Structures are given as structure tokens and as C-alpha cells.
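Can you read through this structure? Questions will come right after.
For this depiction, one protein chain was excluded, whereas all remaining protein chains were kept in their positions.
As written, the chain order gives the labels A and B, with residue 1 at the start of each chain.
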Amino acid sequence: MKAVVSFVVAAALYELVARSGWFAQALVPTLPAIAATLWRTLADGSMLNHAVATVYRVAAGLGLACATGLALGVLMGRFRAVEAFFLPLVNVLMPVPSLAWAPVFILWFGLGNTATILIVFYAATFPMLLNAWTGVRAVNPLWLRAAGAMGARGAELFWKVIVPATSPFVITGLRLAFQRAWIAVVGAEMLAASDFGLGWVIFDAKEFLNADVMLASLAVIGAIGFAFERLAFGALERATVMRWGMVRAAKA
Amino acid sequence: MHHIEIRNVTLVYDTPNGRVPGVRGVSFATAPSEFLCIVGPSGCGKTTLLNIIAGFLAPAEGEIRIGGKAVTGYGLDRGIVFQDFAQLFPWRTALGNVAFGLEMKGVPKAEREAIALEQLRLVKLEKFAGAYPHHLSGGMQQRVAIARALAYNPAVLLMDEPFAALDALTRDEMQRLLAEVWRATRKTVVYVTHNVAEAVYLADRVIVMTPHPGTIKAEVPIRLPRPRDPLSVEFLDYQKQLLRHLTQKEEAR
Partner (left out) sequence: MLDQASPRWRGALSVSAPFIVVAALWEIVARSGTFPRRLFPPLEDVAETLARLTAAGILPHHAFETIARLLGGFGIAALAGVALGILMGRSRRAEDLLMPLVSTGAPIPGLAYAPLFLLWFGLGNVGAVILVAFVAAFPIVLNSWTGVKAVKEIWIRAAQSMGAGDRRLFRHVILPGALPYILTGLRLGLAQAWRILVAVEMLAAVPWGLGWLIFGAREFLNTDAMLAGIAVIGAIGLALEKLVFQPLERYTVVRWGMMTS
């Protein structure tokens, strides 16, 4: 209820500025104009096409990042030699923003999906990797002892103890990886996509001063991000670490 | 015939300040189905000794035999219960935890769940089979841990102060329950505690250890009928006797 009030106040303020005539209508469109644009682009399916393109790129990049980050993170957590080799590389590569690679990837692979997915992949890998690595090292040694005393070895120890014990960290990693990927995909589409994607729409609209298209796309980007964050990851957490009472570990 | 035989076991810790002996020249043996308590102040090496018997630590010298076979590493012939409630796997229900050892052995699902439920009944938790550990109280969690250690039918039960983190009332209840479980299963138990009354209540025989380095100070057989009355004169006499052994060393220093 209070949230509604604050949105109404914010919307009224915006509307006042938009209608005041201080700024060009094209730059600061009124809310009905934005809503109309949103409705039009949803109805003709163009917004949906862009959203599908964006989600596809995120899914592909995030999928690659999870496979790489999880595998490497777990190996680093379990084997000293793997950790010694990859940790220095990770430390040096991680502080480079993923979008800094955009020009290089564009040059190598051209504008399009490959460059975009690679940028998303680069952005999402590190949070996944670091969390898997930390998670494996943070497994309570008591669980390993208890499982060992009950005869768990090798693959069984890994799948039945280490994997569930690491899950709070992995889920946190997945959440962070998605947030990074979602930021990266928008930037990557602005720089490296050829003709589809929500980021590309926003950037393209700038050329034609279509602020209403920009704001409508912004709303869609926010809605999709929110849906993934709350619904997908929320459900995953409720089904696993929250049910097991391990959610504190996830927050720490 | 001895069931567990500990012969001249010594373990040395490497610390920044040099090599510190954790346990030195410890030898004892237990009969089958004997309930043995190891009592001593913290730092006397009793937990270290238990971890050596469990196979988590390898002694620098000496050997351990169970049922005549030398111990190398851990194995399903020993069940172990730790002090920390966190020993249960939070991602498995009480039943799932108890069935874990059988699962590792390759026992089929229906069979292992039946056995696990039977074990939970033994510790009076069959109603909580489907509960996750974080929904159980500390005492209930420790009961699940006992059921878990018994489920795969080990010859020996090793217990490391399992009730030390419980409140006094729950602890009394747990001790009574454990005495019942022991009578029902006739396992050989090695039970580590710093609580003298607990040792007198549970044990057939008590070994007193003293620290720096950890050595055996005395062995006291408890010749009291069960179930024992903690308020009887004989019970209190045994307590006094053990306490005397524990405090003497400090006077000697």
C-alpha cells in the first residue's frame, strides 16, 4: 500500500516534468505515451522477439559460465595443483570488466550472437567459479568424517555430501552470475548485437530520439530481471537450502 | 578375548613451538559388549585417542586391533557420534541421515528405510522420520546421530561427548535412553566425557586420563547394578574416587 503511494508520487512528479514543456516531448515522453508504446510493441510481437533474443543470449552465456565456473571451481577446491595454477589467472582476469572485451570479440567474431554470448559468459563465470571454490572449501569437515565413517568414498562422497553441502554457495553464485549476465547482455547488445535484443533496441532508439521506446524497453528489462531474481531463484532456494535450514550459510 | 585392543599408542602433534606429544604410551583393552568411559580434563588427549580408534588419525607408534584385526583408516565396523549437532547432513531428513551408511553399503532402498525406521524407533523418534535436522531440538538431533551410527550395525560405537552441548535435564534423559539402547544392542562402546557422574552412570569401567602428555592415570571398574541410582551412596563414592584421581595430579605439581 505504501509502495503504491510512493510510485504514484514518483509518477506524478515525472508527469509534471514531462508536461511542463521544459523539455522536448521526444526526450521526456509522458507516461501514457510510454504505456502506448509498450502496448504497441507487445501487441505486434516485436518486443517479444527482442526479449527472446536477449533471454536466449543470457541463457547460453550463463549456461556456459555455469558449466565452466562450477567445474573449475570444484576442481580448484578439491585439488591443490589446479588451485595453484588457475587462482593467479582468475585474480588477474576478474577485475577486467567483461565489456572491455567487447571490441576484441567483435573484431574476432563479428557483430552478433557469438560476441554477445562470449561477453555474457565472461561476466558470469567469475561469480560462479569463486562461489563454487569457496563452497567446496567451506564444507563442514564433520560431514566428511561422518560420511567417511559410514563408508562413503570417491563419487558417492562427492555427489551425496560435497554437492549438497556446497549448494548454498552455488545458488548464491548462480544468483550473482545471473545479475552480472543481465547487466552484461544489455551492454553487449548495445555494442555488439546486429539487429535484435532489448539492449540493441534501447541503443538504436537513441539514434531516432525515441525516448518512449527506450523507457518501454527499460520496463521490460526490469520486469524480466525481477521475474528471474524473485521467481526462479527464489523457488530454487525454497526447494533446497531454505528447506534444509542452510539459508544462513547462503547469506554469509 | 579382547574386543578392542589398544597397545602402547603414541601420537605427536607438530606445532610451531615444536613437537608436542598428544597421547603417550596408552594401552587398554575392552571385552565384547563392554561400556568403557574415558574421563579426563580438556586437553588430556581423550578425543585424540577416540579419533585414533575411529581411524581419522594415525598413531606415531603402537597399534589398534578390533576383533583381532589391525585398524588402518576408518571403516564400517565402527560407528561414531560427535559432540557437534552439525554432524547431521542438513539436506537429508532424519530417515535419510540414518539410512546413509546402508546406502553406502548398497542396501536396497525399501530395506534400508525399514532398518532406519527401526533404529529411529529405538531412540523414540519414529514420528520425526521425515523431519529435517534444523526442525529438531539438540537432543533429538543427537538421538538421530546415535541411530545413524547404529544403523549399519557396526561392532563398536565410539562416542565423543555426545551430550556435552545439551542442557542438564535433556542430558539426564539422553543418558537413560543410551543405557537402554546399549542394553538392547549389546555393542562395545567407547565413550569420551569430562563429566564424572555421566561416566559412573553409564560405564562398566572408567579410564581416567591426565594431560601433558595424555596418559592413563587409573582404571576404575564400576560394580553397580543397573539401572543405576545417581543418588545412592555407592554412586557418590565412585564419583568421589574418580574426582580424586582427576585432581591428585594438580596437587603433585
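Criterion: a residue touches a chain if its C-beta (ideal position, glycine included) is under 8 Å from a C-beta of that chain, and two chains touch if they have at least 3 such contacts.
Keep in mind the model is a prediction, meaning the values are calculated, not measured.
Although it is not drawn here, the omitted chain touches the following shown chains in the complete assembly: A. Shown as candidates are A:W39, A:F79, A:W159 or A:F226; the residue that touches the absent chain is A:F226. Note that of A:W39, A:F85 or A:W159, the residue touching the chain absent from this view is A:F85. Although one chain is not shown, part of chain A still touches it, namely residues 2-3, 5-7, 9-10, 27-28, 84-86, 88-89, 91-104, 106-108, 138, 179, 182-183, 185-187, 190-191, 198-199, 202-203, 205-206, 209, 211, 214-215, 217-218, 221-222, 225-226, 229, 252.
Note that in this section only the chains that are shown with their structure count from here on.
Centre-to-centre separation between chain A and chain B, using Cα means, comes to 49 Å.
Taken together, the chain B residues at the contact with chain A in this complex read 54-56, 74-76, 78-80, 82, 84, 86-87, 89-92, 100-101, 103-105, 132-135, 148-149, 152. Of all residues in chain A, only 140, 142-143, 145-153, 156, 160-161, 164-165, 167, 240, 243-246 touch chain B in the complex they form.
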